[in-house]
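A single protein chain has been omitted from the complex, and every remaining protein chain is retained in its original position.
A and B are the chain letters, set down in written order, and residue numbers restart from 1 in every chain.
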Amino acid sequence: MNVLKVPTRTIAVFVLPALLLYICLVFVPIIVSFYTGLLNWDGITAAKFIGFGNFKNMFLHDPIFWPSVLRTLLYAVASIVEIPFCLLMAILLNRYVRKGNALVSIYFTPVILSVVIIGQLWSTIYNPAAMGGMLNGVLTSIGLERWTHNWLTEPKIAMYCIYVVSLWQYFGYHLLIQFTGIQNLPSEIYEAAKIDGADGFKADRYITLPLIVPIFKISVVLAFIGSLQAFDLVMVMTGGGPAHATDVISTHMYNSSILSQKYGYGSAIATFLVLVCLSFTVVINLIFSRLEKKFG
Amino acid sequence: MILNSKKMIGVALTGALTLSLTACGGTDTKTTDSGSATTGDKSTDKKVTISFQNIYPDPTTPSYKMLHSIVDQYQKDHPNVTIELDTLNTDQQKMKLKTQAASKEVPDITIVNPAAQMKPFVDAKLLAPLNDMLDQNGLKDTYQKGLLDNYSFDGNTYAVPDGNNIEVVYYNKELFQQAGIAKTPTTFDELLQDVKALKAKGITPIAIGEKDSWTGSFLFMNILLRTYGGPGFLKDVVDGKKTFNDPAFTLAVDRFQDLVQAGAFPDGATSIDYNAGGNIFKTGKAAMYIMGTWETGSIDASSVASKVAAFQFPTVDGKGDVNQYMLAPGSAFAVSANSEHVQETKDFLNYFALNLPKKQFEYKNAVGLGQKIDGDLKASGYSDLAISVAGLFNNISGGDLAFDNTMNPATAQAHLGSIQNLFVQKVDAVQVAKEHQSAFEANK
Partner (left out) sequence: MKGFKRGILYLLFAIPVVTQLYPLLWLFLYSLKSNEEILGGSFFALPQKFQWHNYKEAYEMGSYVRYLGNSVFVTIITMVFVILLSSMVAYAVSRFRWKYNKIILLIFMMGLMIPMQATLLPLMIIFKNMHILNTHLALILPYIAFSTPIAVFILSGFMRDIPGEIEESAFVDGASIYRIFRSIILPISVPPMMTVSILTFITIWNEYILARTFISSERLKTLPFGVYTFVSQYSTNYGDIGAFLIMGAIPVILIYFVLSERITKGMVAGAVKG
């Protein structure tokens, strides 16, 4: 751990360049944005300070806001539920496949593709059969015509269709994290355990799982924050429609700022989003430090 | 292109394009050249870069060719001037401009939309008045009467449009025949009958790309224009003379839902974007396409060109006048008030606007021009469709602007969401009216 005692000047040399850049271009802008959230401002003409008026409207009078928060949280939960499955796959890969790396690299492919490509692809899958939609085409051809839907345009199911795309895209991402985590576990522990008679799944239960908890946490935090901020995918696939049925916090923020030209209001939503991210990260960290104590 | 809505232009847009009387042909252009050479004399060696934000990204379109050919020519004639194009698609440009406006960093020339949509920019004093530029070389007189009103506030004109369009119903004659439809509908009930007949034959009756929610609104507003018996509903709402709970509005919602319920639109319409929606019609898979006349050129260039004709939107329950249209005054070019070289920019824009109609005509894109122009469509090889659509312009007796050109953005967004919702579920018209009214009141 932190061993080196160095002069303050040296610390400054190491830390300040990045810190200054980061403060100026990430921190200051978001603080400005917090302030903008207190204004009644269309982004063009003069602004008026209204204190927490935007927040009051947001919490009490905006019919789109709470449903979009709910969808966002569901999004986050869905993306976390995927992670144990990724961990299981990672354990199996590590155990049974010699060139696991190659497979993991393949699974990771969707992550590197631009969201435009992902959006085009999945829109084509979800399209009505008349427009060459694959899913409906397949369902019809195996006699399940009753199950066909207008996947992206039925308000009750459109959001779930987007969750699926997101799960698909980030499957490889979380698998990669778990997989490399397992690979980096010191092999001596397993050898020692083998001598004590712990092998196979037993070793996984008593060695891998406890040691992997910190990695698991990384995945969970990244998945949670990532899905709370989910934006591009929703914009490309539905733009929040039909009739706001797929709006999440970030698309609502964007649409309010830009389309409705309520810039102050949009900034208030951004503030809310950052606060939600922060508080959930704290909660996740608390949960995990308990877990680590229990297992560790 | 655009879509927006708002106060009506109570002006007859006479003689939109076939006419040949005016004097803005080649001679005028020459004047421009020498004119700006004189004004620019003292600054001839001063290097000037004019940034020009525009919305013509597709090299295959006439608008793109028009823009580039005029810009190239101008740069050749004025070696000290560089025109730097920032070419974006419509959505990108709207978003970029809003961000730029918030930091008062508007490009020398940008694109704004008429009436309510450009008003905030004018109020914030971001745009330069163009009155002097319009007086130069007779530019003002090239515009159809009343057209510039959509871009004028308190006696100053702040932008000049790239066109002026109306909403019509394009239809595929061959598909109509297949469904046994002998003549085009003149009433809404006939339209519904035809929709059902087409549907029965497995033909998509009306193409639409409702992911871009203005498309549905544009169609809905046409129904409202009829049920209200004429233009001005939104204006009356703004003026407090009517509310959205008015029977004309709820009737329009009901009639619109009749279309949806009859299966008039493609499956999954709300996930189809504008472009893909148009392509359903242009590939011969849908029988009708209710859209602005700016589509004429691209329909002419499609595989169904020879099979397409157009008719006027029918009357609804005996109300309305088919010679009243949804009017779509075009996107317009505006000059930044903070430009470092306002005069040079205006000189260029003057030249650009004078040459725009000629070039559009040349590139077979003269339907929906906002300026008078010398030229005979037929003799120049325009299609029957183009000629007949152009003919409709001659009898315009008024109409409405799109919703978002009339109402403030927040109300417009609520409206667009509300109409989009009708595509995916049946809603009580009273409820729709309530949504509109409360959004309107909350954002007054």
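Definition applied: a contact is a pair of C-beta atoms (placed from the backbone, for glycine too) under 8 Å apart; a residue touches a chain by one contact, two chains touch by 3 or more.
Computed from a predicted structure; not experimentally measured.
Of A:Val81, A:Val116 or A:Leu286, it is A:Val116 that touches the chain left out of the display.
Checked against the full complex, the one of A:Gly53, A:Pro67, A:Gly137 or A:Pro155 touching the unshown chain is A:Gly137.
Summary of contacts with the chain left out: across B:Glu105, B:Asp135 or B:Asp239, the touching residue is B:Glu105. By the touch definition given at the top, chain B reaches the unshown chain through residues 51, 53, 56-61, 84-92, 95-96, 99-100, 102-105, 107, 212, 273-276, 279-280, 282-283, 285, 298.
Against the chain not shown here, chain A presents residues 1-6, 8, 10-11, 13-15, 17-19, 21-22, 24-30, 32-33, 36, 43, 89, 92-93, 96-97, 101, 103-118, 120-121, 124-125, 131-134, 137, 168, 171-172, 176-177, 179-181, 183-186, 211-212, 214-215, 218, 221-222, 225, 229, 231, 250, 253-254, 263, 267, 270, 273-274, 277-278, 281.
Quick note on the criterion: only the chains that are shown with their structure count from here on.
Between the Cα centres of chain A and chain B there is a gap of 40 Å. Only residues 94-95, 98-99, 101-102, 120-121, 123-124, 126, 204, 210-211, 213, 266-272, 408-410, 412-413, 417-418, 420-421, 423-425, 442 of chain B touch chain A when the two sit together in their complex.
Interface residues of chain A facing chain B in the complex, by the touch rule stated above, are 42-46, 61, 123, 126-131, 133, 150-155, 237-239, 241-245, 255, 258-263.
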